[in-house]
Each structure stands twice: as C-alpha cells, then as structure tokens.
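Shown here: the complex without one of its protein chains, the others still in place.
And now, chain A:
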C-alpha cells in the first residue's frame, strides 16, 4: 500500500492530479478528512494547505504548525476565552502572539494573511512582523486584541506597502499619536479595507483619511473611530468606490451642529453598508436617498427610538444584515418582517435597562420573534435579547427558519414573571426544525429550562458545534442528560448554572466531540478535587479562582465586583502552558497543594 513507486500512479493517476484536485477543497474538515486517508494524501495536504485556524493558541505550538504546514499563506489564531469580550477574564490571562510572530518571522515565508483574535500583541511583535513579513503581508487583523500602541502601528504603516486589509476593530490600543495613519496613507496605494472601529483613537486626522482615499483607488471599506462626520466631506467625495462605511461621530461639537449641515453630506454612489455613530432622528433623513441600496445597517451606536427604526427599516427592502439594540421593539421587528425579505443576519443587543433612558416600548419579545420567523425566511443568524418569551415563538422559528445556522437568545431579567415557562417544548421544536444549526446560545433564568429540556437539547442538537448555556437545568441530572447527546459539540460554555464539579467532569468525559469547556458559576467543592475526575492525557484544566475586582460601575464609582470562579479545560498537544498569570491556576498545581 505504501510502495513509493506504485503510489505515483495509483489507478494511472499521478500525484499531480491529486494535488490539483485537492486545491478545490477549501473546507477545513474536508482537508482534515483527506489528510487521514493515507500517508501520501497527508503529504499532499501538508504541502498544499493554504489556511489554518487554530481555535485556541495553546492547543499546539508554532513549531508544530511549521513542521506540518510550511507553505501556509494564511493563519488565524484565537487566544482568550469568549468571556473576555464581556470583561470576565483577567486582562493578563494569556494569549500572547510573540512565540507565533517569532516563528512566522523565522520560517513561514509564504504567509501573507494573519488574523489574531482576543490576543495580546506588543509593539515589538508588530515591529518584528513589519521587518520580516512587511514586503508580503496583505491582510493583518488585530481583532479585539490588546497590549500594543500606535507606535507598533507605525511600523506596519511604514513597512507593509502591500497591505490590502488592516483590521483593528475593538482592540485596546494605547494612543501616542496619529502618525501611524499618516504613514499608512503615504506608503500604501492598494488598501481595500481599513477598520479601526471602536478603538477610540482620537488623534486621527481626517486629512489622512482623505489622503488614503486619494491614493488607494480600490478602497472599498472604511470603519473608523469617532471623527466628526462633517470633516469627512472630502473623504466621501474622493472614495468613489467605497461600499462600506462605519463609525465617525455626529454632533460631537455642538457649535458646528445643525441637522441641515448633515443633510448636505453626499455619500459615495456604491455605498451599501452603513453605520453612523450617534445618528439621531434629525440626521436619519441623510440616509434616505440611498436607503433602498443598503444591504447592511449598523444602528448599535445610534440614537434612534422605536418609531425611528420603523421609519428607516421601511425604506430598506434590500437589507441583508441588521445590527441594533432592543429599542427596535416588537413593532420594529414586525416592520422588518414585512419589508426586509432578504434578511440573513439579525443582531439585537441589550440596550439601556435604566428606566427613562430608552424608549419605553423598545423591548423585544415573542411577539417580534413570531413575526420575524414568518417574514424573514432567509435568516441564517439571529442573536437577540428578549424581555418575554413563549414556547410558541421558538416553535415558529423551528418551523419557518430552515436556513438558521446560528441562534442566540438571552432572556433579560427585567420582567419578573415569564408566563410560559419552562421552554422545554419550544426549544425541542426549534432544534428539530433548524437542522442546519451549528451554533446555539440559550441564556435564561432558573426554571426556564428543566432537566428534561436539557435532555432535549442533547437529543436534538445534532449539528451544533458551539453552545453557550446560561441558567439552565435544575440539577446534575440535566447536564448528564445533555452530555449523552450533542454528538458534534466541540466547544461548550456554561454560566450561572447549578451543576456540581462531579457532573461537569462526567459531562466532559461523555461528550464525544468536546475539545473545549468553559464554565463560570457552578457548585464548587472545597478543593476542586471533583474536577480531577476528568483528568486525562492531553486535557489541560485551568481554574481562575474567585476574585474580587475593583472596577467602575455604571455611575463611574469604584465598586468591588465579585467574580466567581471559572473552569477552562481544553485538549492540547502542547502540554500545560507556562505563561499563566497569578490569577490562573492550572489544575496540576491544585492537586499538588492538597497532597
């Protein structure tokens, strides 16, 4: 079978043919399957694989990656747990890019696209990257990263002349000046996507944005931090092929503010994706002339009430992606269902809880979901915070939304009594109906999903790979029932549940595809010893023991915040990591402490 000569022409087909065929396989799981067929195909995949995503950077080492994929062109790495996006993880938890950047600088000569997500990046890393790969780097994404400053970006701006995409969205960047953008503007004329949305960089000069628009004739997408929109007249006039714009700021300088001045703004003709920060009712009409062209709309950071949403959405029949807060209300969802038949992705975030701050009617419930299910049949992604929910609404979703791949529901605690609990039957019909579902989040409250409901989740989530469960179940029995199902579940996150360490350990052992587990809020034992039941080779277990952290509350006052313990467990071929801070405790150490 492994005879070298015979393999060259198995069935009359030389390796070259396989190499050409394999090039058509892009899906990582297909590539994975191919590489397991035989050694020869493993070798072919090895030399031809273009992209690798490492879902957790600690599961392997840069050297291992190099040994296998020397011709890699594109790499995506993720570090901190998702909970970091909600301020639940210590800043210095880990996820350092340095070892990876060092190896990239040394070895990966074909690499031209890099995506770091929730990782710690330093200026030194950026300098090394710019020096070693600056000539060839086309895509650089520092996605929700931290640890670097605009000095690091200076190196990128100066050296990466072929950069087509620079993505910095939501990264925490120490701002020392605005020269990085100027350098980028001077040295680059191929930029297509520039994104520093939600980075709060204040020293950005609109003149540099104009310069970029002038030099980069292929500029298609620009998302920026808060820069007065009126200053961007020149930019919009020059960026003639721009399709996407996000950010800016409306009304920051009251002395220049008058809604008329915004009405004189004219946008590029191909603009079909828009999000204007602090846009209010008075400025909304500036969007009307091209609203019918809009395919993506970001209202997360706008000052619109429910009525405004209805007025605007009504004019956007081609909308495919909408992001907004729950101020859209059930009525807004009804308008969406009537008007936006092409809607694929809908994200509704939690707005202000405080009374009087937001539109009183701006709440989303089962009523809106039922309308949505019947009206927007193309939906693939729904993320929604609701104040009320029924089984029927979940059943509607299961019945109508057959293209749904990603469903996330959070039940807010604003309303004390939810009439139609538990949601066992609703979630069953949803999971049975939405057979394409790969990602599922269900964050409820005590009593909203029984142990039987959890068993349904286990039984009917056949394709789900990622799950976030919050405040579900009644006892360990529920978790154990869940873990008998979920055949494809790779990543499980749980919060505010009542499960014991013992049940968590058994569940981790039972779930056949599980490779990553994160839990916060569970019945801890004195010594975490029950968790050791899931100890096994290649399975790293880390604890973040309960902490008290001083942080500012909603009023800006310093308060002490309780952070209950976390468990993080994952498969790794790299052994226990050594770069953990003192807030993180690998379980081996705990075991040692107690002997």
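Odds and ends about this structure:
Rule of thumb we're sticking to: a contact is a pair of C-beta atoms (placed from the backbone, for glycine too) under 8 Å apart; a residue touches a chain by one contact, two chains touch by 3 or more; residues count from 1.
The criterion applied here is as follows: contacts and distances are computed from a predicted model.
One chain of this complex is left out of the view, and of "Protein YIPF", "Nuclear pore complex protein Nup85", "WD repeat domain-containing protein 83" or "Protein TIFY", the protein name its UniProt record gives is "Protein TIFY". Annotation: of A:389, A:528, A:541 or A:587, A:528 touches the absent chain (contact as defined above).
In the complete complex, the residue from A:182, A:223 or A:495 that touches the missing chain is A:495. Contact with the chain that does not appear here is found for just one residue of A:18, A:301 or A:580, A:301. Take chain A: the residues that touch the chain left off the picture are 85-88, 170, 198, 200, 278, 300-301, 303, 325, 349-352, 357, 410, 412-413, 443, 445-446, 471, 495-498, 520-523, 526-528, 545-546, 548, 550, 554, 556, 558-560, 562, 564, 590, 593-594.
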